[in-house]
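Before anything else, here's the structure in question.
Here the complex is missing a single protein chain, while all its other protein chains stay put.
Up next, chain A:
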Amino acid sequence: MDTRERVIAIIAQQALLDPSDVREDMTLADLGIDSLGIVESVFAIEEAFDIRVPFNANAPETSDFDISSVGSIVQAVERLAAEQA
């Protein structure tokens, strides 16, 4: 699986959906993932990719990790994985 597929698999698991039902233009709210679900997803991403994700649940919009859509998360993870490789 590539990064995109792995991130989508993590998000799908959190949303209790099949990965094929998760599209990159969807937001986490679309997927029914609440703030705790986001924190769990970030943890799962950190574990899966062995990276550190800069994410503060108090100020998601100012964190250096764009969670505005599934696609933005995929891009952020690709960037972090490259930076922290």
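Here, contacts are C-beta pairs under 8 Å (C-beta built on N, C-alpha and C of every residue); 3 or more make two chains touch, one makes a residue touch a chain; residues count from 1.
One rule holds for everything that comes next: contacts and distances are computed from a predicted model.
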The complex's invisible chain, by UniProt name, from "ABC transporter substrate-binding protein", "Nodulation protein E", "Indolepyruvate ferredoxin oxidoreductase alpha subunit" or "Allophanate hydrolase subunit 1": "Nodulation protein E"
Option from A:16, A:29 or A:57 whose C-beta touches the chain left out: A:57
Those residues of chain A which, in the complete complex, touch the missing chain: 35-36, 39, 42-43, 52, 55-59, 62
